[in-house]
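Got a structure for you, written out below as structure tokens; questions coming shortly.
The complex appears here without one of its protein chains, the remainder shown in place.
Order of writing sets the labels: A, B and C. Residues in every chain begin at 1.
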Amino acid sequence: MAQTTITSTSKTLLAEYTTVRRYTKFLCEPLEVEDYVVQPAAHVSPPKWHLGHTTWFFETFILKPYARGYQIFNEQYNYVFNSYYETVGARVVRTDRGNLSRPSVADVYRYRAYVDEQMEAFLCQGILAEDVAALVVLGLHHEQQHQELLLTDIKYILGHNPLFPRYAAGVEHWEAPAEEHVMLHIPEGQYEIGFQGSGFCYDNELGRHTTYLHEFAISSRLVTNGEYLDFIEDGGYRDFRYWHAEGWDWVTAQQAQAPLYWHLVDGERMYYTLQGLQQIKPDAAVCHVNFYEASAYAAWKGMRLPTEQEWEVASNQFKWGERWEWTGSAYLPYPGFKKAAGAVGEYNGKFMVNQMVLRGASMGTSVGHSRSTYRNFFHGEHQWQFTGIRLCESRSF
Amino acid sequence: MAQTTITSTSKTLLAEYTTVRRYTKFLCEPLEVEDYVVQPAAHVSPPKWHLGHTTWFFETFILKPYARGYQIFNEQYNYVFNSYYETVGARVVRTDRGNLSRPSVADVYRYRAYVDEQMEAFLCQGILAEDVAALVVLGLHHEQQHQELLLTDIKYILGHNPLFPRYAAGVEHWEAPAEEHVMLHIPEGQYEIGFQGSGFCYDNELGRHTTYLHEFAISSRLVTNGEYLDFIEDGGYRDFRYWHAEGWDWVTAQQAQAPLYWHLVDGERMYYTLQGLQQIKPDAAVCHVNFYEASAYAAWKGMRLPTEQEWEVASNQFKWGERWEWTGSAYLPYPGFKKAAGAVGEYNGKFMVNQMVLRGASMGTSVGHSRSTYRNFFHGEHQWQFTGIRLCESRSF
Amino acid sequence: MAQTTITSTSKTLLAEYTTVRRYTKFLCEPLEVEDYVVQPAAHVSPPKWHLGHTTWFFETFILKPYARGYQIFNEQYNYVFNSYYETVGARVVRTDRGNLSRPSVADVYRYRAYVDEQMEAFLCQGILAEDVAALVVLGLHHEQQHQELLLTDIKYILGHNPLFPRYAAGVEHWEAPAEEHVMLHIPEGQYEIGFQGSGFCYDNELGRHTTYLHEFAISSRLVTNGEYLDFIEDGGYRDFRYWHAEGWDWVTAQQAQAPLYWHLVDGERMYYTLQGLQQIKPDAAVCHVNFYEASAYAAWKGMRLPTEQEWEVASNQFKWGERWEWTGSAYLPYPGFKKAAGAVGEYNGKFMVNQMVLRGASMGTSVGHSRSTYRNFFHGEHQWQFTGIRLCESRSF
Partner (left out) sequence: MAQTTITSTSKTLLAEYTTVRRYTKFLCEPLEVEDYVVQPAAHVSPPKWHLGHTTWFFETFILKPYARGYQIFNEQYNYVFNSYYETVGARVVRTDRGNLSRPSVADVYRYRAYVDEQMEAFLCQGILAEDVAALVVLGLHHEQQHQELLLTDIKYILGHNPLFPRYAAGVEHWEAPAEEHVMLHIPEGQYEIGFQGSGFCYDNELGRHTTYLHEFAISSRLVTNGEYLDFIEDGGYRDFRYWHAEGWDWVTAQQAQAPLYWHLVDGERMYYTLQGLQQIKPDAAVCHVNFYEASAYAAWKGMRLPTEQEWEVASNQFKWGERWEWTGSAYLPYPGFKKAAGAVGEYNGKFMVNQMVLRGASMGTSVGHSRSTYRNFFHGEHQWQFTGIRLCESRSF
């Protein structure tokens, strides 16, 4: 899977557009038509919806307002492919996405081809105003976010099918972590947090600012399957003391006993990967745990999750990028955070409640999409992203 | 749409098998692959599930027990395609059918082809034992039932899509009813009810028995759209007095204002048919009303629905077959009803509570599948079958 | 517990009014104030609601329209104490009844005293018009219905409290059934069904009419605890074959293993009665089974429940009155049934769907309230009435 970094200089915008859009299609190549349609859980979207929605973004925010004489592909698609932008009108209820057999997959690809043709013409026609170029870049990063969601949603769709079909060979990497396990020490003091530099970032990373950290130690590597298995076998899922109250409610309601995609087959612990069911590799980093599980594991170890500030400050001292790493930080605005006007302002700010920050990136993240200041966020109960655990502990208390 | 009657003499069994099985595929020809997969409501099944389930019936009840050396196509299909037969093991929860992208449509057709080949070989090989022949005939009638469900489920899938795609031209017939509207009188007395003769019938029709009816009058034709519109415009959906208490709860919860598939488009009343959105034809029989609506309409007219016994006795005096007609009879066992042993015994008896009997047939019913003693049944709130209303009134009270 | 029959001749109306109203209060004497308030399930009403609602009935249907110069006790009580009469305006949602601490119990008793005083004055003032007298009689029978509901709701409230408080001594009778167990034979033929005579009956019993019955045998006595225990111990709650599909769903969802109020305490089977927890008496009639359990038990015995017509025809040959007896009949209108105009017309007709008929009476039924033509009805899943099982079987098939 070749991936390409978006550099966002205006010169290369067309090339970047083509590359990003092509990679989305590449991700769908292993799918059967049927796989594009279903939505086995409310938080999962059908692949054809991702294909349409990312296309709708360019049509709605670039072509309609800025491309002279643009003819809308289909007036009804706004209703079908809008996700949560209240500014842009009514939309299919999120839980109904999997009830729509039409537009067909072929129609959605026709829609993509039409918009791509129009976008390429638009991008070729000369110098873009800076704000329009910025919107195009945002659209590409938006599509890269959906590329990872596409992959995790595909895994959810195939991994919840009783036939456990494989997606493609060699997608999920399971090498043992090469890193030695040491605790890295960070001294107390003032640190700078937030994005700096000239490249792209989201509004939620802006406003680089001083923060004060107390002495802490953070693990040089992620928790492994083998280590997590010790937690399971020590009764971790049966002892409320390690869990948040809402986490324990989740364990009880779901009768949770292991991370998502772990199965006991004829007495053997198996794990569903994108290449099919496999034996669990003890040395690989544990994956598909939610915030409650990550916190409970850390509590069982007598440790805790790092805050997002701790993670960011320490991140140049360890290798990251294999798993999205749950932090102990709630997703909240940075000091001085300001929403942009219009629909783009709905991108981040309105989600800043009841979600937890994840830092890093995963093997499913498109190349160049993440950075050490990137703030990913999900609700605490979700397991279906490629999430992992890094331990931390306070030293000055 | 050519259809063929199942006569069930052993000679013609192979021909009947081929015809019935072919007609199921014929019904699916207008579909896109995506249409086979979705399940927009719990009571609707994805078309590919119907294709697999009817095939599974022959594999499970004929080939596995009776065809020597039969190799099961795929061991996991039992879990996927069992509907409600507790005797035959675990199964996918009904509401999850639309979450399964696999087996693919092509796989399901391969499954059908494999089972058809095996069934044809089995049927060719000589004289069948009478009970096995009876099971084959049951399987064919079972498949015919699913043919109508297939059509109504397809209508539900396409009719709940915001693009209102058409299925095929000329499928739903909308001629004005030719019959004059008269009230037919049936005198008080003893009548015989239930199946007689040598052909096929379901166990729930058996046990022909005497019943006593009081004088009543029954309409020679079905209620039309125009007549039903009068009810709507007279405030029928806003006046609780015409409704059962549970019917009124349904009206309130659904904010019901008209039969299913009626839409107000730019001030004009439209109706979604299998050939797409059309203007409502006032002289055609009203369709897609549930039991509550049928009862409320009758109450508004100062009349009532016929019982299933009244319907059966009077049915040779009027034309029927355009709509399944709601009766005022709950679905209960006939005197002396006996469940068959084994899985076949789960076919009818266990549903004899909280459902209402419908009599007749509809334009979606496979030719030869119904008869005047046929007892169809659905829950009172369901509208998605091709259902209509025939009025009745008591005369001797 | 002294109880008195309502004879409904106009002369004795005042005496009957006083007696019935007093008995309702008598039933509440053992209660603590707190017991009047709670509603541990949607189908249960707080005792103070019953006290207020039966009073509201007389205020609304007698005093307001017919008592000159009547001053309403409290304008807001209509909202609080209306049950389901849409004709009479908005009302507290049924599931919210247990959320109301006010009006207090003392206020409700004041309301009763006020209405009783006004009613007694009204009844003393001379000859009542026939329709008004009929409404008073209806109000008394209505209150008698609520007397039994009061008792079963009290049992539910106390029986679902972890302290298992007793209500009063000697209320539930547990003598062994004196009757010999024989099957009584009823020959095939025409029979007359429905109320006749000059006393009170509900509209749903009216329209005496001919029905045709086939030969059947019916048990001379009810099924006992000991017999039902055999069913339990034979795995009756674990074998789907005995159950309706919706009954099996109920068993699974509730993890049902025995009738309501049966408890396993230190390995011993106990039963909560109104006098507290007691050992189960094997010879007493089983109680608190729902329709699904009654049907499943009958199926396990290779028999069935009687229809309501069979029950009525045979009822003069056996002793009844200890338990409400589930029949195999759905609650539907008799031939020629007509709803009364106005609010009284909401009494019965609108419930004629999805409920099953029970015949007989129970130890909780007020004396004189039932008769052999009485049609009680409840949803099939409810267990909290004093319900039992009488077996029946067809003989001519």
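Following the convention adopted for this analysis, contacts are C-beta pairs under 8 Å (C-beta built on N, C-alpha and C of every residue); 3 or more make two chains touch, one makes a residue touch a chain.
Predicted model, so just to flag it, every value in this text is computed and none were measured.
The shown chains contacted by the absent chain are A, C, with contact judged over the whole complex. Note on the undisplayed chain: of the listed residues C:Q39, C:T54, C:Q118 or C:T365, the one touching it is C:Q39.
Contact with the chain not shown here comes from a single listed residue; of C:V20, C:A67, C:V80 or C:A299, that residue is C:V80.
One chain of the complex is left out; on chain A, the residues touching it are 84, 86-87, 190, 207, 209-212, 214, 240-241, 243-248, 291-292, 295, 304, 328-330, 332-333, 335-336, 338, 345, 350-354, 356, 380, 394, 396-397.
The chain not shown here touches chain C at positions 32-40, 48, 76, 79-80, 92, 96, 98-105, 157-158, 160-163, 165.
As a convention for this text, only the chains that are shown with their structure count from here on.
Of all chains, A has its CA centroid at the greatest distance from the CA centroid of chain B. Averaged Cα coordinates give chain A a centre that lies 58 Å from the centre of chain C.
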